[in-house]
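Everything below concerns the one structure shown next.
All protein chains of the complex are present and in place, except for one that has been dropped.
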């Protein structure tokens, strides 16, 4: 039984970790860390957990936690995981960080986009970017797994085969992404009030969203050299779900079958990536509550562009689900343990 | 392995049966019946099931199905189950009917409220009303289990202890219920279009809703003699969830503890009924996706009434979940097999 | 041209006052008061007002404001209006208070339910309860108009004819009310975040909501002696709208026509109260954005109760619209000036 500690257990991603791990046969939660709710019963913070989780929230004493846990999930604001981790902790436990602290290899890029000083750049080299489908082998032995961002998981997996196989001009990539509101977190901000979000859609962080360099770095690896893209996130009046619509210019007159073949090449054996049938567009409702990413594409023969679409549940494959998938890989368990969740509809 | 057939597999309740049974260790689906989609792949009707359910929809040939299945769920319009069932079928299989056909013992009441002729009244006597927490023992040996309605499950479980213990005047009961829109089913009606339901709330079926006699019959049994109530359903702009707010006059000056004690008496050992802590009102978000019913009450000392509240997921405990719970009981399995679903939030 | 000042112009009700007054031919806004946003452009707080309202927010200096304005609307938290008003102000201007400070005649009832000391009880006697359809004559000469609460406007207007004509037993009244989330105001509270409200419904303030004594007081006047009711509000995932479903025992075997007649007696000539046709239930979508209240009723012959329903837009007839209606009456203008707004759908 793997002993799991969670720092930031009362955010939406933290709570989803709890939900998923409750159904995991090989893991048990030993530490529900929450700075804001220390000492309160977890089920008073999340009423869904009443009579299911009886524990109280603990503080975020990571040193003590490291002695008790085989793995620590940090579902915390940017900067916290980097400020808490140290060699002693990493001797005892693995760290799966759901924040952005260990996702970017270049500390300067991190500090430029996040406007934060990185507190433990010495670990950047060894940290593995935990996009399971791409980096599965590296995850197996990692001490620090940087769990990818929600937008980035969806964007990268949608575009990866085309970039990897050099079928598109990577510098023409434009990613137009739409997210449910749980992505904004559970803090009491006016902009996230029901009446402010409901019945509206907006772009935000235009040209400046922090997931941009993360997508660029990972797709750059696939491409073999750096790329630069446009990424625009939007806030959608729904709880969960991310939809990515991406555009890029094709390098040749590829047919549907040509492109389908490379998607199948990379994803045919992937349980959690579903390449949809021809003509079916991904919809977030079909992945809600599950770890699936649905992808598909349409060729525009008029403009020689391909329109690539991907959908996932930002709280699951975009956060907690992928974190558990990483844990499964890192501990040699079946990759889908605890994640055999059929999407819930409606 | 219990072989399960579903008639009406492409309605919302039918699809939820599929979702739940996918996670059930002792059951496998052998028949996905759908009159409207016969011959189509199930995953083309419900995209969430892509690469999960590969089967095509079959017709609703119940005679043939009865030879293959140990249990048949009918998630069909009123009248259909009663018209299909016969002795031959019941020799081979159990029937768990999610429609109203076998819920009311009095065929005249059925025909009055449903404006339908009952096609097999000869089975009404033996049919067991499958409200698990109340009729568990009878369910064990039943051939026909009448799965309760969504509103009724919530209403009855919320009020049962008070009626059973004669703490309220049952003829003062007023049930004001609110339901998510999945309760209206998956048929293409103008009134259920997104723009017609969104940003609005209304009452409907005022004084005439068919769940009224069902609540009255069952609470009448608890009371020891017939009762008459007011029941008003409302349509709420959300997918899932039912909230019941019920009012009744207390027969005595009961304290919080007095009433809490009787709720605990009936529900303390019930896994799926959660009596909330003092002062906490049930909210549908805390039960979504799960088989839980959350109940609580507030005494109004000014008016000598008690306000009782209950919340459940209409598609789970109000339909498919309770149906599986009934199956588990009827086949001697752990009652929560396949139903250990923590509510999903947000 | 009536000069209007608004204190609390950046709350939802304050902003709706602005929207309505922009279309009012006889009124102009001279003061947009907002403690939180003093010095900021109003259109930066409410982007809908960009290029429509160019003014900056001012503070809540009511003494100065009273010199400039013919009427002051206070759309402020409970207690503020009572703490600011004085004789000097009332010499110069009329006060239309959208808070509860002057609604209840009995200062003790106010202090009990609001847990606040009343700072100017000396004005309670002269303050007029501004439920226009009932108190029109008194509003004409009032210096202080207590604009009714949203729930109360809907509850009282729905039930008034039956109470006034003694057709129901007033002590059997149960009001089950449902409100959109704008009723919770524009403050950054976790409970009002999009993901917390969306896809859920709950009761709150059960037996303790402050609109209870307000309904009781006003219906008590109609009844001729005090009454006591149950009132339960619910939070619904929509922006605007209140639906009231009320229950009461009929005193006699009244027919539909008997009851229809008394509704027509009181409301036939009321522009803003629409008694719907037989069998049509009020729905909040049909009044959104307008000053209408839609009411109707169903007799339950089985239980001898009447089910009364009312729907209004909580921000308009439940707040800003009624406040403008009161202003129109108090200044001798056509009652519907600025309020000829057809409900907006969808």
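Order of writing sets the labels: A, B and C. Residues in every chain begin at 1.
Keep this in mind: a residue touches a chain if its C-beta (ideal position, glycine included) is under 8 Å from a C-beta of that chain, and two chains touch if they have at least 3 such contacts.
A quick note: this is a predicted structure, and the numbers were derived from the prediction, not measured.
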List the displayed chains that the omitted chain touches in the full complex. A, B, C
Contacting the left-out chain in the complete assembly, out of C:196, C:214, C:283 or C:300: C:283
Considering the whole complex, which of A:234, A:251, A:271 or A:340 touches the chain not shown? A:234
Residues of chain A touching the missing chain are 171, 174, 176, 178, 180, 195-196, 198-204, 206-207, 228-230, 232, 234, 236-241, 243, 245, 247, 281-285, 288, 298-300, 302-303, 305, 307, 309, 311, 346
Logged for chain B, residues touching the omitted partner chain are 12, 181-182, 184, 186-190, 192-199, 237-239
Spell out the interface residues on chain C facing the chain that's missing from view. 12, 15, 18-19, 22-23, 46-52, 182, 199, 239-240, 274, 276, 280, 283, 285-290, 294, 340, 342-346
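Here, only the chains that are shown with their structure count from here on.
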Can you tell me which chain pair comes out on top for contact count? B-C
From the mean C-alpha coordinate of chain A to that of chain C, what's the distance rounded to whole Å? 46
What whole-Å value do you get for the distance between chain A and chain B if each is reduced to the mean of its CA atoms? 36
Find the geometric centre of each of chain B and chain C from their Cα atoms only, then give the gap between the two centres in Å, rounded to an integer. 38
Mind pulling the chain C residues that touch 2 or more other chains? 195-196, 198-199, 237-239
